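This is the structure, below, for whatever I ask next.
The other protein chains are all here in position, but one chain of the complex has been omitted.
Entry: subunit A
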Amino acid sequence: MASAPSKLYADDVSLVVVLLDTNPFFWSSSSLSFLQFLSHVLSFLNSILTLNQLNQVVVIATGYNSCDYIFDSSLDLKRSLENGRMPVMCSSLLQKLEEFSFKDEQLSKEEPEGRIKCSLLSGSLSMALCYIQRVFRSGALHPHPRILCLQGSPDGPEQYVAIMNAIFSAQRSVVPIDSCYMGAQNSAFLQQASYITGGVHHKPQNLDGLFQYLMTIFAADLHSRSFLHLPKPVGVDFRASCFCHKNTIDMGYICSVCLSIFCKHHKKCSTCGSVFGQAQSEAASASDKKRKTPET
């Protein structure tokens, strides 16, 4: 899969949509406390707004069950956020975050057990892309948008389809998705997202210095990125999840009409409805890669 083509940017005015992971299951077991994390992020947001008067910042919280807008720097137009920016931003952001966490918790009263404790990344990615589409339609004088994902929760395979759709639409609109992964393992989704859309993916070694990582890597505007040395993707994990059980697989069956992936043989494709023929013999040689089932 080729990475996204790069666009020529005239100036460094940017719109950064930050997707904040607020999953309580992750933060309760993380070495960095949520409070410290927030202080790093708030200073980072303030630096983005300091760099250029026309920069904008939007924060969307990725919760366990839901997502919501937490902060939008372009909304408070009268005060124009020049004087006393930090106190205003902090108070409004923290208040909204508290309301959101409360609502999110209410929604998880009826939850089946055994689910991987992941956050709703697909929801917040879609919300971010909708906001960016609105910005694109606002005329020629819009800032250059990008998405920054601050994620710690593991990947939820059941969100594979939705996240891949979001990634491809971001690639189509040339919106880079940067990702900073703070969890223990690697996140295949975020690596793929940054690789496909032309963004930067990084897993900080030392979470105490998160602010410095954010400033060095993620504060670079799109215009300067073509001149700076940024972390390159090393070994992107391209494994997919099957559409039927949402398990992560690397060998499976693919419908030749719509390219949906299945782990077991099915009679009919659940996405496009095309009927499959008989499965080929199960005794596959080791050199066989993904087998395509013939379509009648």
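Things worth noting here:
To be clear about the criterion, a residue touches a chain if its C-beta (ideal position, glycine included) is under 8 Å from a C-beta of that chain, and two chains touch if they have at least 3 such contacts; residues count from 1.
In this section, contacts and distances are computed from a predicted model.
Missing from the rendering is one chain, named in UniProt as "RNA polymerase II transcription factor B subunit 2" (options: "Cytoplasmic tRNA 2-thiolation protein 1", "DNA primase", "RNA polymerase II transcription factor B subunit 2" or "Response regulatory domain-containing protein").
Summary of contacts with the chain left out: across A:D12, A:D72 or A:D237, the touching residue is A:D12. Residue-wise, the contact with the chain that is not shown comes from A:R85, picked out of A:R85, A:K117, A:K246 or A:H265. Checked against the hidden chain, the listed residues A:K96, A:K203 or A:H223 yield one contact partner: A:H223. The missing chain lies against subunit A, touching residues 10-13, 43, 46-47, 50-54, 78-80, 82-87, 89, 139-141, 211-212, 215-216, 219-221, 223-224, 226-229.
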